[in-house]
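Note that this complex is displayed minus one protein chain, with the remaining chains in position.
The first chain written gets the first letter, and so on, giving A and B; residue counts start at 1 in each chain.
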Amino acid sequence: MSALLSVENLQAWYGESHVLHGVNLHVNQGEMICILGRNGMGKTTTLRSIMGILRKRSGKISFAGQDMMALPLHKTARAGLGFIPEERGIFASLSVEENLMLPPKVAEGGMSVEEIYTLFPNLKERRNSPGTKLSGGEQQMLALARILRTGARCLLLDEPTEGLAPVIIQAIGDVLVQLKARGMTVVLVEQNFRFAAKVADRFYLMDHGKMVAEFPVAELPNRMDLLHRELGV
Amino acid sequence: MAGKSEPIPTDTVAVHPQARSIRLVLGLAMLAALFIAPQFLYPIFLMKLLAFALFASAFNLLLGYTGLLSFGHAAFFGGAAYFTAHAVKEWGWSPEAGILLGVLGAAALGLVMGAIAIRRQGIYFAMITLALSQMFFFFCLQAPFTHGEDGIQSVPRGHLFGLVDLNDTMNMYYFVLGVFLIGLLVIWRFVNSPFGMILKSIRENEQRAISLGYSVSRYKLGAFVMSAALAGLAGGLKALIFQFATLTDVAWQMSGEVILMTLLGGIGTLLGPIVGAGLVVSLQNYLATSDFPVTIITGLVFMVCVLLFRRGLVGEFFASGLGRKLGFRADK
Partner (left out) sequence: MTMIFGVPLQALMGQLLVGLINGSFYALLSLGLAIIFGLLRVINFAHGAQYMLGAFAALLLLTVGGVNYWFALILAPLIVGLFAAVIERTMLSRLYKLDPLYGLLFTFGLALAIEGTFRYFYGASGKPYAPPPQLTGAVNLGFMFLPVYRGWVVIASLAVCIASWVLIEKTKLGAYLRAATENPVLVQAFGVNVPLLLTLTYALGAGLAAFAGVLAAPVYQVSPLMGSNLIIIVFAVVVVGGMGSILGAIVTGYLLGVVEGLTKVFYPEASNIVIFVIMAIVLILRPAGLFGKEA
């Protein structure tokens, strides 16, 4: 089976500093993978390079059989990749609903606004308030929700649980489980592997701009030593 | 502004072992050329060139070394021209006293305009200085002592220190050259003084300068007043050279011209504004006899400079292989 998203020997630079040193990964249709690693190891950079936000990069990225390296940034989303940044990127000058409706539809099969409001009732209640008046958890919900509307086939999700209360983390976990049930493909970046273990099918471990290990969720218990060493938890 | 966005190539070019001597010889040759130039070129043209070179150098002191783009330097140049012209013509002051009044008047104007303009940064600073100088323009249009559209005509050059007759063209030329060299020396000393160093560090990183405890606005204001005073020196000279002061000198087009001279020559280099002034003044002289408007060329040169060589001619030369071989640095 050929992968939906495959990345080969991806290198990336911030200005003069070389950040990614040959990242290889693949994600199959409907699979949820999780990239683990300490801060500064290149997890976010990997997502930004795949998305094409970081342009100083080399290697091979293909998505649904299409070469992504040559596409300008705005065509990456059109190809079916959805990006949810770590800082969430909620717009202050837009209302909650405007934020939700902002990303253009890229394909059929996205959630309808009603479905989204059923999934995130808080957003419906506050749909007319400015985007940044939401709590951190609500902003994360909004950041997720607006990509679900677009019909993207694969989500690049950067640390969705960072800085959130356990009850919110639980709710986000539930949403991810539902998405998986709908067949959504997800690349999740997390430091919280206990959270990731509940949703991810497979793990990559990242260290100094490279993938140093790859294993399915079932092997997680056997890899705890490695994880403790690498993540320092 | 120029330094931040245009990093100098970091690859090393070996500096020629005699680079220092070569630079010294080049400098002396230029100086010698200025001394004998009136034998070959119209002195009035040369004096105009020197006055504008000083004006552009004063402007560059602000833009090149503090990163502040003033769009209102015509007010200091033209204002000083009026003050000097009025003092020597109506009050019978000596030329050196008249010029001194022009410098002080420009400095005072600079203090007021600067105090208001430094309340905003970057792009706003440029717009505010432009608006304030336009206000000064309208003041000059209406104030009786400027004689409105006519300007102050037939300004006497007088005798320098009561001794040297400046109506003699060669005397006047060497006087202008002397003032120009003194002005450059002041700028050079200022840039390399502790004050100038702090200005540079503010330009590089304003936040860091603030956190180091420097009163950034006071330093900026100091540089602004200094630049205004030197622009005033150039304006006062101009009034004596051409023996008139008019609204042209305070109009916004003049502020644009001095920006162009500096940009074309090279922002942040000592030599750049002088070369830029030379080119712009020559161009104006050349086109003066045709009916082709200078503004079209000026506008196009602006666009080309901004798009293609933001370091300016001198900056590009300094950054080139030859320039680096001679040990020049476009920006420190």
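Going forward, contacts are C-beta pairs under 8 Å (C-beta built on N, C-alpha and C of every residue); 3 or more make two chains touch, one makes a residue touch a chain.
Given the structure is predicted, the values throughout are model-derived calculations rather than measurements.
J.: Have a look at B:V15, B:A29 or B:M135 and name the one touching the chain we're not showing.
T.: B:M135
J.: Of B:Y42, B:Y124, B:F145 or B:Y286, which one is in contact with the hidden chain?
T.: Answer from the full complex: B:Y124 touches the omitted chain.
J.: Using the touch definition from the top, which of A:L94, A:V113 or A:A213 touches the missing chain?
T.: Of the candidates A:L94, A:V113 or A:A213, A:L94 is in touch with the missing chain.
J.: To test your reading of the contact rule: which positions on chain B touch the chain that is missing from view?
T.: Residues of chain B in touch with the missing chain: 1, 4-5, 69, 116-117, 119-120, 122-124, 126-128, 130-132, 134-135, 138-139, 141-142, 252, 256, 259, 263, 292-303, 305-307, 310.
J.: When the complex is taken as a whole, what residues of chain A touch the one chain not shown?
T.: 51-53, 72-78, 83, 85, 89, 91-94, 98, 101-104, 106, 150
We take it that only the chains that are shown with their structure count from here on.
J.: Roughly how far is chain A from chain B, centre to centre by C-alpha average, rounded to an integer in Å?
T.: For chain A versus chain B, the centre distance works out to 55 Å.
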